[in-house]
Every structure is written in C-alpha cells, then in structure tokens.
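The other protein chains are all here in position, but one chain of the complex has been omitted.
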Amino acid sequence: MLWYIFKRLLASIGTLLVVLAITFFLMNAVPGSPFLTEKSTPEQIALANAKYGLDKPLIVQFKNYLVTYAKGDLGVSLKMQEGTPVTDILFHQGKFQLSIRLGLIALCVAIVIGIPLGCVAAYNRGTWIDGFLRVLTTIGVAIPTFVLATLLLVTFAVNHNFLPTISGSLDSFKAYVMPIISLSFYYTCYLAKLTRTSMLDAINQDYIRTAKAKGVKTRSIVIKHALRNSLIPVITYIGPVIAGIITGSFVVESTFSIPGLGKYFVQSVLCRDYTVIMATTFILSALVIFMNLVVDIAYKIVDPRITLSSRED
Amino acid sequence: MKETFAKISPFQLDPSKLEEAFGLDESSFDKANDTEKESMVEMRKSVSYWADAWRRFKKNHVSMVALFVFIIAALFAFVGPLLVPYDYADQLRNAQKLGPMEYSKQEEVVRSIDDKCSSFYATALRPGSITALEKGEYYFKKGGTVYAFTLEKALENAIVMYAPKGVDDKVIIVRMADIDKEGNFSNYEVLNTTTEYSAEAIKLKLRSSVFPHVFGTDSQGRDSMVRTMFGARVSILIGIIAALIVLIIGSIYGSISGLAGGVVDFVMMRIVELIYSIPEVLVVLILQVVLKDPLQKWFDSSQSAFAQGMSDLGSGVVSIFITFALLYWVTMARIVRGQVLQLKKQEYVTAANALGASNRRIIKRHLLPNCVGQLVITTCLQIPSAIFLESFLSFLGMGVSAPMASLGSLCSDALQTISLFPYRLIFPAVILTIIVLSLNLVGDGLRDSLDPRLKK
Partner (left out) sequence: MSDEKKLIEIKDLKVSFFTPAGEVKAVDGISYELGYNEVMGVVGESGSGKSVEAYSIIGLLQDPGRVTGGSITFEGEDLLAYTPEQMRQFRGNKVSMIFQNPMTCLNPVYTIGNQLMEALTVHDKNITKEEAKKRAIEMLELVGINNAEKRINQYPHEFSGGMRQRAMIAMALICKPKLLIADEPTTALDVTIQAQILELMKDLQKKENTSIIFITHNLGVVAEICDKVSVMYAGRIVEQAKVNDIFYNPQHPYTKGLLASQPRLDEEEPERLIPIEGTPIDLLNPPSGCNFGPRCKDCMKICLTKKPPYVDLGDGHISACWLHFKDAMKKKEEA
C-alpha cells in the first residue's frame, strides 16, 4: 500500500512536470514579451526582460522555474502586481484559501447530496420520485454553471435582496449560499445520474440475484449489495469532478466577484503574466493530481479486487 | 382442448371415441411431408441491427421528444436566419435596446405601410434604410393614409411604384416630383405601367424588411433572435465538429492500441493516462491565448475557403477544435480500446480467426458493428460537452470573436446588462440548455437502444 502510494506520488510528480512543461513552452511559443505594450520602447522591453530573466534560453528559464518551485518559492509577478512575490498574492492575500474552501465545500455538497439522490432514484425506479429526480438531474447537467449563477444572482440578490450580490471574501454564511449552489449543482446532478445508472447496473448483476435467492430484504440488497459495488464506477468519476469544480470556480468567482485563484488565473492568462500563470498552473495541477491520487486510494478501500499496483482500465 | 395434465391413457380408449375426443380422422396419422412441416414454422422476420435499434428508440418517448426538440432547435439555427430579413452583424439604426416584440418608430411606420399597401414597392432602397418616413418632401397615398419620403442619399434614384384604385392589376410608375404635398396624384405623368413587378423591385420589397424583434435587439441595434439563431448554429457546429474530431482521433488511437497490444498498447495507454490527469481547462485557457496570434496570421495570409470559414468563426473557436484534438479524445480512446480488447476475446472473433477470415474482414464484419453502438453514443454525448466548453470559454471572454455570436458569447454579453435586460440572457441561455438537454436525452436513448446489454 505504502509502496503503491510512493509509486503514484512519483508518477504524479512526472505528470506535474509535463503540465508545467506544456504550459511553459506554450506560453513562450508566441513571439513577444509580456512587457510589450503600445508605449514601450524596445529598450524598455529588453531591460524588463533582462530584469526577470526572460532573455535567457527557454531551457534555462524552465530550469529556473523548477529550481525556485523546489525551494517553495513561486517567483514574482511580472505584470499584474509587478514585483510582488506570487506566494504573497496567492496565499497571504487569501486567494488560494478562498478557492480551496469554495471547491471543497462544493465537492462535499456534490458527493453528500448527489450519491444519495442517485440511490433514492434507483431504489424507487419507475415511480414518480425517480421520474422527478431524472428530470431534475437531466436539466441540472444541461444548464451551464454561468447561467445558473447569473439566474441565482438576479433572482435572489438583485431583485429580492435575499442574498448579497458580491460574495467577496466569503465572510458570512449567506455569502456562501449562491456560489456553492452554482458550483455544485451540475456535479450533484451528474453524480446522482451516475449513481443511479451504476446502481441499476449493479442491481442487474448475478450476485444480486443470489442475494435475492437468499431472501435478503430489498432495502438491504440496495444498501449492502448494490451500493458498494455501484460506488466503484462513481469513484472513478470523482477525479474529473474535482477538475471540473476547479474549472467551474473560474466562472463562479467572476460572477460573484470572489477574489479567488480561478479568477486570478484567467486574468493572468489574458495579460500574459508568465510567473503567475506558471505558479497558478502548478498549484491547481498539483491539487487536481493529488485529489486523483486520493480517489485512487479510495478505490482500493471500496473494491477488494483492485490490487492497487495493477489497476485495469 | 385443455392443456392440463390430462393424463389420458390411449390404450384404454376406444378408437371410435378418439375421433370424438380429439377430432381425429383417418388421415390424421398420415405422415406429413417436408413442405407441410416447414409451413408450420413461422420464423420471425429477422430485423437488422439498425431497424431493431430504431424500433427500441421509438418506444422511448422521452428520447423521441428530445430528438424532435433538437430537430426544431436545429431548424431554428439553420433555417431560421433565412426567414428573417436581418443578419447577425446588421446594426439597425434607431432600433437599439428594444424589448421582445418591440419595434422602433420607423419600423412601426414601415409596418403600417406594409399592412395597408399590399403593392408598395420601391427600388434602390436598402432594407432597413428607410428613415424619417413621417416627414418628407415626397408623398404618396394609399388607403386614405399619406406616406412620405425624404430624398436621402440612398433614395436618390427611387421610383415609387404603386397600384392605384381600380388598376390593381397594374403598377404605375411615376416620378416622385409628381406627388403633391397632400399625397395626391392628380397631375402625374405615368412613366411606365407594368403588370410584372420588375425582378429588382420585388427583391427590395419593403414588406420583408421588417420582422418582429421576437427577442428584442441589443445595445448595437442587432436583432437578438437572429444572433441567437446564428449563435445556436455556431454552437451546434462546434459541438459536432469537435465530437467528430474526438471520434476520429479517439477511435484510431484506441483501436491501434487495442489491436496492437503488448508494448505498443502499454506505452499508448501511459500517454493516455498522462493526458487524462492533466487539468485540461488550464491548458485550454493558455492555448486560447497562445493560438490567437498565429491563427490570425494564418487567416490573413491564406486564401482558401477553409481558412475563410475558420476566420469567420474566429481564432477562439479554432483553438477549441485544436484543444479537442489534443486533449479530449482520451475518453473515446479508452472506450474504443476497451471495446476492442473485449471483442478480441469474444468467441465469434476467435471463430472467425479460426475459419481463416482476414484481419480486414474481422474488423469490418465483427469489430466495427459491435463497436458502433458505443461510438455513436459517446460521440453523441461529446457534442453537448463541446458546446459546454465553448460557452464556458466565451463566458470568460475567449471563444468566438465578434460580431459572430455563439450561445455562450451571447450569454456573456448579456451579463453586463443583466439587471436591465434579463431577457437577453434568458433567450440564449434557454436555447443553450434546450440543445444540451435534448442532445443528452437523445444520447441516453441511443445508449438504451443501440446497446441492449445496457438497457435497464
């Protein structure tokens, strides 16, 4: 088990390197410099480039990034808050914490509500409860996050003032409500649909027939026999869900004016602030990759057949 | 005859009674010939895979309704613009910020002309360019109402054609100067009369120049409905093209990996795993920015129709395609590989192999038909996901470039004025939702009907 985790960690670091390399070389594939503006003279640009080491060969620059990251330093911002260390921007200004809090709560909401909803639907298959949940979840996965976020905003904040329009740094319970709903709704519905399907799939398996032939109660068949088996495919989808929630947070953060990581990343991409792009990519990728690792370990706990070293696709 | 355990013992039965009890006669025990035997068997008409799938699909009412809805949405997107006289880039003067079904003042006037003058024609008028119809130097009268034109630049060569009372079958063409201030035509010189509307004149029929702004107009006076139609068209096209890209790359990659097996498979799958664990949206965002300039250069330099079409959509959309080609095929590749591996083990493939069928034949006759269900389903479900990605990028200010619209960019534009004009968000958002919803439901229905094993 430990050996497996160690191996997976190594692989994760490899993936992280690849992501960083892709990001870095993509950024630099475009001619020009972040300091290129209408007013700047070539001398000024060269000076700025030299100041931040952008005049060095790409390989050296990339190596420098890795070296500074290994030291726990994320470099300094080139443009957005010029000269400020990125660690200050992301951590001390609370951007990272804000996004993480939002993402984790949304993830928990999606799991805690979505999976039981799926079970309820599968358990009551063919009844009005199932029908209602199917309609709800199907609509839920067809509404883009930004539409839902805006509709919530207009309904509850602009027109009725129930909830604040600007969630800002999420300092009250009310501030959380809308961002969390918008962020988690799609994935709640998605997980509910998935659980229902996988549950029904499990219910058609031979071992369920065996359990029935033993005289096990329907409730217990669903909870004991079907659920745990149906969770296995659901867990494999949690990885993409995490990535999706982080993505979704870009939208939610800009809709509700939350100064988080996602919003900042989009801004940094748009204005080509290399160090900020790299640092944010690094942190977000590390997060996603780490969560994927957690998911894989959860897999082992649920399914005794999986010996972690040889996971089949 | 009752079908219960009658337990008749024929040995005790009188032959004469047999006849009575079972309706037997002399010839009953004659041997039946082969044709008679065959005629007993009424073999079910063997139904082809697709006919069978279609039959199952038709039984699925939800999916049928969804398919119908999607067809309507597609008609809205692809046929709709032909019926509306505006273009997505037309900025109608004085018609900015109209609500749904509202008209600007001029449009009201044109409309009332439309209503009353069934045979009012003019040439050299650009649709939508008639201004200040109320006050002008030139008048004409129809149905008791007086209308007038100012002689604007665009109207310089205008000839008004109308059909006065009693001569409805003819169009009389007069000089504008001959119409007096009250709009009377007492002293006019008939320049020409015709029973045939000139082709030119008909083309510029004013009637067609005003169409209700069902969804209102935006701040630049563009008709929102036409923009939504074009947006839906772009979104659907993006979805389909992206799905096809994924289908092609994913199935080729997956089948090579599955068929080759061994080291090739191992390496190819590690690559898939690597791509799978990349947080793709980060890369997508960077790609969007990175590809912008090179693509723009390509558009500017290339003369090909393909490049032209792409440049209409904008570099954002092209980079979406590139993104799909780079990152999103992995799921498809995994599915195809899984199918191929599974099918390779199937007895009928082994049997075909043993019978000496060529690889080509095995792929064509056995692998492909068995994969095709999965491929169709996954492709169908890929479309909404591509539409989602595009709308997400458009929302963040990337994606299609103005004046071209996609449903996502329309939503994003509408957000700035959301509290004043909520309907501007609602229309494209609802249509986006409907398209994604119907495609999802059609995909679900396809899964149920194409892959009976998955049927619940």
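The chains carry the letters A and B, assigned in the order they are written, with residues numbered from 1 in each.
Throughout what follows, a contact is a pair of C-beta atoms (placed from the backbone, for glycine too) under 8 Å apart; a residue touches a chain by one contact, two chains touch by 3 or more.
Nothing here was measured: the structure is a model prediction, and the numbers come from that model.
A.B. asks: Touch as defined at the start, partner being the missing chain; which of A:L151, A:I235 or A:V302 qualifies?
C.D. replies: The missing chain is touched by A:V302.
A.B. asks: Contacts of chain B with the missing chain: which residues?
C.D. replies: Interface with the chain not displayed, on the chain B side: 1, 3-11, 13-15, 18, 22-24, 27-32, 36-44, 55-56, 59.
A.B. asks: Can you name the residues of chain A that touch the chain not displayed here?
C.D. replies: Missing-chain contacts on chain A: residues 205-207, 209-218, 220, 224-225, 228-229, 302-305.
Note that in this section only the chains that are shown with their structure count from here on.
A.B. asks: Could you put a whole-Å number on the gap between the CA centroids of chain A and chain B?
C.D. replies: Chain centres of chain A and chain B, defined by C-alpha means, are spaced 31 Å apart.
A.B. asks: Going by the contact rule at the top, pick out the chain B residues touching chain A in the complex.
C.D. replies: Touching chain A: residues 269, 274, 277-283, 285-290, 293-294, 334, 337-338, 384, 388, 391-392, 395-397, 408, 411-412, 415, 418-419, 422, 425, 429, 432-434, 436-437, 440-441, 454, 456 of chain B.
A.B. asks: Quick one: which bits of chain A touch chain B in the complex? Just the residue numbers, please.
C.D. replies: For this pair, the touching residues of chain A are 12, 14-15, 18-19, 22-23, 26-27, 29-32, 125, 138-139, 141-147, 150-151, 153-154, 158, 197, 200-201, 204, 239, 243, 246-247, 250-251, 254-255, 265-266, 269-270, 272, 277, 280-281, 284-285, 288-289, 292, 313.
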